[in-house]
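Missing here: one protein chain of the complex. Every other protein chain is in place.
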Amino acid sequence: MIVIRSRRVREALRIALPFAAMPLLVLLGATFLEGKRHLLISLGMACMALLFFLTGFEKKKTGGRRMVIVAVMTALCIVGRFIPLFKPVTALTILTAMYLGGEAGFLTGALAAALSNFYFGQGPWTPFQMLAWGFVGLIAGALAKPLKTHRWLLLLYGVLSGVLYSLMMDVWNVLWYAGGLDWSLYGAAVMAALPHTLLYAASNFVFLYLLATPFGEKLARVKVKYGV
Amino acid sequence: MRRFADYNPVAVAVYSLCAAGVCMFTMDPVILGISLVGALLSLGVTGQMRRWEMHLYTAALLAVMVLVNPLVSHRGQTVLFVMNHNPVTLEALIYGAAAGGMIVTVMYWFRSFTAVMTSDKLLYIFGSLSPKLALLLSMALRYVPLFGHQAHQVSRSQQALGLYKEDNLIDRMRGGMRVFSVMVTWTLENGIITADSMTARGYGTGRRTRFAIFRWTRGDVLLLAATLLLTALTVICLSGRDVRYYPAFRLPPVTARAMAGFVSYGLLTWLPAFITGKEALKWHCLRSGI
Partner (left out) sequence: MALLAVRNLTFTYPGCTGPALQGVNLTVEKGEFLAVCGPTGCGKSTLLRLLKRELAPLGERSGEILFDGMPQDALTDRESAARIGYVMQKPEHQLVTDKVWHELAFGLENLGLPQPVIARRVAEMAAYFGMESWFDREVSTLSGGQKQLLNLAAVMVMQPELLILDEPTAQLDPIAASEFIATVHKINRELGLTVILTEHRLEEVIPACDHLLVLHRGRVLDCGAPRAVVGRMADQPELLPFLPAAAQLYHAIGAQGACPLDVREGRVLIEKCGRSGLSLPAEAPLDEKGPPALRLREVYFRYGRNDPDVLRGLSLCVREGEICCVLGGNGSGKSTTLSVAAGLNRAYAGKAEVFGKPIRSYRNQSLYRNCLTLLPQDVQSVFLCNTVREELAECGDAENMLPFDFGPLMDKHPYDLSGGEQQLVALAKVLATKPRLLLLDEPTKGVDAAAKQRLIGVLRALKAQGVTLLIVTHDVEFAAACADRCCLMFRGQIVSEGTPRSFFGENSFYTTAVSRMSRGLLPGPVTVADATALLRWEGEA
């Protein structure tokens, strides 16, 4: 067993490894493996990545207030998913990550996906959705500094993450349906999902545009009043 | 009377994942057929059968998925007709039907699983993985109805205070946005109160234990053992059985081994129905003795 001394490196690896490995394996499996085996692998990988992340979370000491903020943001995301057409989920995940760090963002996104699927339909796509949303939060956490200072970057990131999320979920859909990464099918799926994708991107843009400043103020106030 | 839903959540979850999992990774039409029947039975057992809007939605989804494949994929020998200079093949249609059927069946499995998994069962399962995660889930679940309720309340209070000047859409959206924004404040502020209440009751002062109201009985262990056994049997017997769709659709011959696989999967998927039937019978006998 290799022992990594630096806590920061360990922490970074814990987070980065599953993400680097996951899409790679899915793609490799899709291109080289026969039949449905790569599906099994990718699903297994997604679950492993989530488990990996959560064990790390379990071991760390997290204060009650941080826990509650993550919980309430998750709940806000779930409720937000009921808003017709415009969904604030990604925007809220990004904001949480920006102010509370990547791990909080990952948890918010992932838990929001897992729990809201109890209302919107649970299925084998849940782990992927969790990863995709968690991923969006994680990156936002890593980019927190520039995102806070440059508003246009935040908005751009919002739009991009909407598009990327859609593309990622389409990969999974096609994999599952066709048993392999059939590019023509993938094209069709992307085309079919285009209105959704655009709406996603647009709602991320709108919500980030409207919420970023007040959200920052509110969180700052809570920090002063309670010293989170 | 012990319903299927009352079994230990871990056993039920393992069962559902096994039943759905086998179906998810196969394209064998026989298995898919068995699984669909099983999923529908299990929907019936959990009282979800009468949800017509769900069936309608699934049917529409199935139709789309059956039709999409032959339009996009042109593999296969048997050309049915030519559309836009592209052949539409029978094999692609069959494949579409099988894939669509598989997806719909899995969705049905998950639907009956969701119906059974109430929040406290979910927490029980996750709690054994991570008590902290379980707490996080529990809090999030508690906040969901609270928010819905509060958002509604705020928007109504503001309406009664004359926040919305007219009945037009723009005004409504602006109002909605303000409400959403104040909900964030409300959430954070009152969330802190909740957090304080947690620390006040000793959260984070040391190792947490977990209190659960579910127990393992003989029946639960039996269910779990049966599930694992039947799943293993199914997987072993059916591995290597390769249904070919392209270039021509070909079902491999049904050997004794495959037959054993089908039977064990059949038993697996119909377990909830067996359990329910047995319990109903037992209850009938017991009641006649009262």
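Each chain gets a letter, A and B, in the order it is written, and its residues are counted from 1.
Throughout what follows, a contact is a pair of C-beta atoms (placed from the backbone, for glycine too) under 8 Å apart; a residue touches a chain by one contact, two chains touch by 3 or more.
Only a predicted model underlies this, so the values are computations on that prediction, with no experimental measurement involved.
Specify the residue from the set B:N8, B:Q48, B:Q150 or B:S264 that touches the hidden chain.
Answer from the full complex: B:Q150 touches the omitted chain.
Which one, B:C18, B:V116, B:M139 or B:A258, makes contact with the chain that was left out?
With B:C18, B:V116, B:M139 or B:A258 as choices, the missing chain is touched by B:M139.
Touching the hidden chain in the full complex, which residues of chain A are there? Just list them.
217, 221, 224-227
Touching the missing chain, which residues of chain B?
Residues of chain B in contact with the hidden chain: 119-120, 123, 131, 135, 138-139, 141-142, 145-146, 149-150, 153-154, 156-167, 178, 181-182, 185-186, 189-190, 193-194, 196-213.
Note that only the chains that are shown with their structure count from here on.
How far is the middle of chain A from the middle of chain B, if each middle is the mean of its Cα atoms, in Å?
Once rounded, the distance between the two centres reads 21 Å.
Within their complex, state which residues of chain B touch chain A.
Per the stated touch rule, the residues are 20, 24-27, 65, 68-69, 72-73, 99, 103, 106-107, 110-111, 113-114, 117, 129-133, 135-137, 139-144, 146-148, 151, 177, 180-181, 183-185, 187-189, 191-192, 194-196, 198-199, 203-204, 242.
So in the complex, which bits of chain A are touching chain B?
Interface residues on the chain A side: 35-36, 39-40, 51, 54-55, 57-58, 61-65, 67-76, 78-80, 82, 88, 107, 111, 115, 118, 121-124, 176-179, 182, 184-185, 188, 210-211, 214-215, 218-219, 222, 225-226, 228.
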